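Shown below is the structure under consideration.
A single protein chain has been removed from this complex, and every other one stays in its place.
To keep things simple, chains are lettered A, B and C as they appear, and every chain counts its residues starting from 1.
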């Protein structure tokens, strides 16, 4: 059950609603200035809350992720990040190196993204690495380079944050906070990212079901932060021909369950550069709102993820394909999300 | 290692080659009139065979599925089934009911497939069912109905065969033998299908790796039957939001490893009708040579697989989308298979 | 719903029951002389059938595998194969080479199995191999060697059958028909094995759920053959440290759902000889009715599955461990199957 309060209710009026919920034997969670979630439905409580003057609407939503659900919001969430749109029919292209390496390298990549028609520059400054002895990223220095690239190109910036304590720091530099697959269920981190108010791109965990993923998104939404972008980046299966198994089924599944935008990451999803372009095409054809890919002027020399990184020519061909498909489907019969 | 004999070598000359292989300490497997496979490479044997007059070429292929590999045949295999083309850039549409129900119902479906621009009618006569107490198909009666539908519409016919003993019977009626996911590694069946000379569509097993799938195809090819079509229909993963996980990554992976055509089955791959059209679009965008889907005039009344069956309107929208994408990508930079 | 007929009802009387079922709008499947399965429950039909003189009992079982279910039979099924017991608290040891190689080799192994306290000799004569170019087994010659080994040692014989047409042949030589993991859902084969009347060991498929496995067992039981043994031999997961993932959870799960005996195969389950003994111990501790393992006088020289094959010393240590655990748990509080 979600209770929507009237605009500009006072803190006192909100508290009255929370008290009424408690007296009804339930717990209310405030998710932003005008939204209260009550996890369980209760027809009696529903009726009594609906009669309160400060309550605009009581929505009897039966979902483990009420705020993320289509029942809460029918229309697609569309997020405007400094003029760059994510969500709906628009196809957004995010690209950049796996790790931020040097400023020159980053600027060369950023100019290429921009010229090809991309909107966002990605690049890791804090890197989650399987081994403690691998390069862990440039940290704040990397973030500074990303900010310089934004100033020069106007691209939006997205970069990963790995721990609650660093959310404030990373938020100073980036436009979108990325939460990586390993941290999909790092709840303290999700909560802090929610509090930051920044748009958050939440990657699906390697063994995350769609339901668990949407419940993880709910952690962010429940902090009053509506700007969550989901990113499918491959699940773990028995198949070893690809690094992971990019699960494009998740695109229509998520769209049937949730209003949140979903983009796909064929670089991590396949782990091999030869498969990135066809799977980016497939992702957009499945209905995704965008793609995020790893590119580098000389992929073989990339400090990390070399095998799955595209060169510039291949990247431009990818953007071209993605735009062709988007145009071709624009006049198609709309997909029904059900 | 694959040895290609000169055209019109005699049985005697072929035997000489097999003897030479044996004397070289290896085993040769004859795969058709002019092809011999030797599982292991051996530079000395290679040289001595190459010098034989009846040998046209010795190919030093190091693969567990030499005949299925790109090393054996660079160009895509294109199969002509009574004028209907499968393979290469052509997008083939196969559609029909899960089970053949009645002649009237089947003819109505067949006319719809034809009118929408499809090339093949699918329909189960022998049905592999998880329970011994479920409807097991009409058997030969079902095959007869399919043959009537072919006569009326000119569509090609594809239907499943489940045991070696029935290959001859099913071959009498259909244009393509389908081998189902549960039988991907049913070797006696693969061998018999190979011997039949009919085109064979081999579905990927629920837990079949791409390598195992291509080795299964090799069983058919090794009988001298080059007309194998692969069909991705979903693998088994932890995700339960879809019946199976349609693994579109397999499309570019197979195309990098093999010359055989691959089509996708989003009906079984997702198990839910709402996800069939977006995943069909995605399959073609990934580079598949076609789609196979389940359709019915009133899906809710289908005898089996109701939840994943499209109605006619949804099917026509799917064909329309698939053609749009195919057209949009026709001028795109070719994908590199590597 | 399962209808149990009175002993020695006539064919005519049985037909009357089937007719009554049909008139009640249902289908009855005769599973042996005194058992009829009706897939769906129906209280009205239940009452009317119960009143028939030839009906002993109507069991309102709601299960996709009524005959395999505990609801049908509370006590454990115990199978006596020429004096060797399988099922219940008895721990049965089956061992032998992956493939039958030569008679001498087989007899040496058989004597070792016998001396160590084993009851069954396993050995492949018809081998399902991923590649068409691998050794496919000695066929009937292999079966003959197994029969000789039985004559010399008194051990029971178990060997795999791969196609319906070969069931009669293999049944001539073996005491237990083995159906391999790849054929768990090869329904024509299951049906034929059911008709043979021989005990059947049904291995779990690589991606078979316990429910699907029990439904596959139901195919055999539905032919009136009650002697089905289940064998857990590893499922396919993401983990590559072992060849497969031996799923010992399946042991108590199966025992809670079914009365059929279950044994474990740690050789295929792990794929590495160093892990076979600890997992055999674990299997018996989990409650399995036995183990089946691959052994060879010189594992490194085995024609197939060398990496997972035990030498004789390791095998004797395994039997010793298994007996220690069995003895230690004999006085333990019984496990509750629920």
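In the analysis below, a residue touches a chain if its C-beta (ideal position, glycine included) is under 8 Å from a C-beta of that chain, and two chains touch if they have at least 3 such contacts.
Note that the coordinates shown come from a computational prediction; the quantities given were computed from them, not determined experimentally.
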Hey, which of C:45, C:125 or C:248 is the one touching the hidden chain?
C:248
Contacting the left-out chain in the complete assembly, out of A:5, A:37 or A:125:
A:37
Give the residue, chosen from C:36, C:284 or C:302, that touches the chain omitted from the document.
C:284
Suppose we count only contacts with the excluded chain; which residues of subunit C make the list?
207, 209-211, 235, 237-242, 245-253, 256, 269-270, 274-275, 277-279, 281-287, 317, 320-321, 324-325, 327-329, 331-333, 335-338
List every residue of subunit B that touches the chain not included in the displayed model.
236-238, 240
Absent chain, residues of subunit A that touch it
27, 29, 37, 39, 64-65, 128-134, 162-165, 182-183, 185-189, 191, 205-207, 212, 215-216, 218-219, 222, 236
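Throughout what follows, only the chains that are shown with their structure count from here on.
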Contact-count maximum falls on chain pair A-B
Separation of subunit B from subunit C, taking each centre as the mean of its C-alpha atoms, in whole Å
33
Subunit C: which residues touch two or more other chains?
236
